[in-house]
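With one protein chain removed, the remaining protein chains of the complex are shown where they sit.
We call the chains A and B, going by the order they appear; numbering starts again at 1 in every chain.
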Amino acid sequence: MRPWRGLAAVLAAFILLLPTLPAAAEEADYDFSAAVDALRVKSYADKEVAISALADTGNDRSIEVLEGLLVGRLFYRKSDQRMVLAEPQDVDYEIRDAATGEPLGTTGKRKLKKIGINNKLRKHLRGTIARLNLAHNDPAVRMAAVKEMMRNLDAAASDLLRAAMARERDVKVREAIRSGIALADLDSPDAAIRLRAVTDLTGSLLPEARNRLSGLAERNADGSSSGPDETVSLAARKALQSIESKLALNRLAETVFFGLSLGSVLLLAAIGLAITFGVMGVINMAHGELIMLGAYTTYLVQLAMPNHLDYSLFVAIPAAFLVAGLFGIAIEQGVIRYLYGRPLETLLATFGISLILQQLVRTTISAQNVAVSNPSWMSGSMEINPALAITYNRLYILIFALLVFAALLAVLKRTSLGLQVRAVSQNRAMAKAMGIRSEWVDAMTFGLGSGIAGVAGVALSQLTNVGPNMGQSYIIDSFMVVVFGGVANLWGTLVGAMSLGVANKFLEPFAGAVLAKILVLVFIILFIQKRPRGLFPQKGRAAEG
Amino acid sequence: MRLFPSLLDNDRGGRIFMGLLGVVCVLVPIFNLAVPETSPFHMSTYTVTLLGKYLTFALLALSVDLIWGYCGILSLGHGAFFALGGYAMGMHLMRQIGERGVYGHPVLPDFMVFLNWEKLPWYWYGFDQFWFAMLMVMLVPGLLALVFGWLAFRSRVTGVYLSIITQALTFALMLAFFRNEMGFGGNNGLTDFKDILGFNLQSDGTRIGIFLASAIALTLAYLACRYIVDSKMGRVVKAVRDAEDRTRFLGYRVEQYKLWLFVFSAVLAGIAGALYVPQVGIINPGEFSPINSIELVIWVAVGGRGTLYGAIAGALLVNYGKTYFTAAMPEVWLFALGLLFVLVTRFLPAGIVGLLRRRGAEAAT
Partner (left out) sequence: MKTLEKMRAAMRRERSLRRMAPDIVYDPDLDTSHGPILYLENITVSFDGFKALNDLNLYIDDGELRCIIGPNGAGKTTMMDVITGKTRPDAGTVFFGQTIDLLRLNEPEIAAEGIGRKFQKPTVFEQQTVHENLELAMHADKRVWPTLRARLTGEQRDRIGEVLDIIGLTAQCQSRAGLLSHGQKQWLEIGMLLMQNPRLLLVDEPVAGMTGHETERTAELLNSLAGQHSVVVVEHDMEFVRSIARTVTVLHEGSVLAEGDMNEVQNDPKVIEVYLGE
């Protein structure tokens, strides 16, 4: 679908330019539509000629027409012989003029006649389309074309690639073309060329390269090479080794990325807790539910602006911060305030609140999970090399988590609220004596921690299911992070979250997801024995209370 | 027999509770077995089983009160010991099924046949013997508590930290038991039990028997707990609760006191689980869920911690409420439970017992 949209844009530009170049454009249009009409001939041989002619017009629409022909969407209207591209609607077809793309409404199936092709033509079409794409202006299109061709390399394809290589300027595309040529050369009868091809493929991460090379590198039962000559096989073996080690490196990078991604989720979930638990010593079991509220806020925001989903998150973030923050302040004012100095009671009371919040969502919205959509810019992935792709949503959430962390750090370090918060956390009585309104600071701190939980909920809504129970799945993990990292130290939370995330992902291949999680939990239980105050303990007499 | 009265001499609540329990133990069998089903006074076996289940919950609450109310250890993982006891009992009942399972395998339980297991895993050996299973009911939770407690108390993990890692413990166990490879029936757990000690589990007589066994276990556990908290050890434990460091400087090895109390409490929880399973007919990993462990703490809080009988009263009351609400207005139950948590901690820190005592004291003056 993507390239079509791109084409539409080009087309739009084209149309805008029309008035300035009326004569030339009209003439080109006429030639093009004649070339399209030529496809209507009966004989397949003539069709082949017509296809090449169409490709040679250099018109941007030719790719679309040829692709339509390839997938059987190119028709002519029986009434006026007009060539059309048709999309099946329920019963009828929605048709457009093939040459101009002008919509022509819907029409019945009977009124159209398909332009037929055979296998030979199909092959020819593929090659032609690939050639056109190889010459396209957009490097991404060219890249895709090279990839497509590599799946089916024959002499013609290899010639096309060689021709493209001469023109190509983009480094990445050149690299891909070089690999493609080398792949084709592996079949060359000349051993020297084969050897060079193998060398060219050394370190290539293309799955095809690996498959072909391992074919060449195979040994017979007696240890001799199965390939036609020994040197090539030897080189192939070496190339394969370098590929394997490169792949391993990429897998490592991928695991680390997944680990960091999980870590960023943990960080988001835990960081608000690090504030309420670390600074205030309050165990807030409803923290997970504040995250849930953030996620539901995202859902409601998207409901309210269905036509602007791409911007919905930017509205949802402040909204979730406010919603969760206000809930947090209400919880603090209504319950926690009365329980300071009784951490175990606080734990129980906030657990009660978590039950109430869950049930509230269940009765007011739905007991089922709700669908939160991803904005378009969050979907898709970034390909770093053929063996390593990073999905945008994970990448953005990782960045987002770090931004939230930095922002929080800045708030604590640079604002007067931060100063007061730190003062209260270090010595409540002294801070009070110096005129800090510790009740107000408590409420604000709790609101801040809760608001961040809400923001975390926005991010998590992009990764996982949003439902009344989602908070519960985070609460134990986030406590583990805070306890592991050390209370009252945001850096500890960062390091704790990231290392737990990475550790989890490294364990998974060996142990499976569940066992990995169990192992991490057991590790933390043991870790607390060794360092009861976490990685980065708070020091001083106050800490000994 | 001098022991009982002397233990309960200063324990009015205990005497009342024992008396009530004794009356119930006489009346329930009569109303269930002797009164004909057509009579309005007949008590259905369903009700008997429900009462029996409450008694096991009461025992569980008692075990939590012993460590929380008296020693200040808030375990949020006691459900794990309960479930382990339950699994030990479940394994015995599973092996009692014998060839009557769906697949009719003489040794392997159904789920193992289903998973194509060839032979019984070693840790299932011996569970065909009742005495062995009963031993494991106490030993497994006890040993886990011993190892966990030794690690935790030795490094002086206290307060909320301890609570959190007990949550992690039960969470980890839940995840583990969900795995089929563990050999405990995975998701579905153990169920389809047929009989216990040769008695059909579905028969009224057996149900009454298990009900009475639960009542006796609760009574004995209560007396044992009362003995402990009234002894000098009980006073040491309370001292630990209120000023742990100070107790150390008096020469008490605080870790050991905590550890043994914790182990004893875990064993009680295990026994409660073992009595629970034959009454409900199933044990699955859901029993390990962290929420269960937190919920049972609120039973104790509602009744009034640090009194023993308060925990029992709380367990009975809250569970009765749960049965009632979940049947009558299911959506309301979680609201009610949540509110209970908030209101009790906020307004009734000493629970119902504390409230009654305060009333009593006011009336006296």
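The working rule: a residue touches a chain if its C-beta (ideal position, glycine included) is under 8 Å from a C-beta of that chain, and two chains touch if they have at least 3 such contacts.
No experiment lies behind these values; they were computed from the predicted model shown.
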| item | value |
| --- | --- |
| Candidates B:R248, B:K322 or B:R357 - the one touching the absent chain | B:R248 |
| Residue, one of B:V236, B:L268, B:I298 or B:L334, that touches the chain absent here | B:V236 |
| Residue numbers in subunit B that touch the chain omitted from display | 228, 231-233, 235-236, 238-239, 241-243, 245-254, 256-257, 260 |
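Definition applied: only the chains that are shown with their structure count from here on.
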| item | value |
| --- | --- |
| Residue ranges of subunit A touching subunit B (in the complex, touch as defined) | 283, 285, 335, 338-339, 342-349, 351-356, 358-359, 362-363, 472, 476, 479-480, 483, 514-515, 517-518, 521-522, 524-526, 528-530, 532 |
| Complex contacts: residues of subunit B adjacent to subunit A | 74, 76, 148, 151-152, 154-157, 159-161, 163-165, 167-169, 171-172, 175-176, 178-179, 290-291, 294, 297-298, 301, 331, 334-335, 337-342, 344-346, 349 |
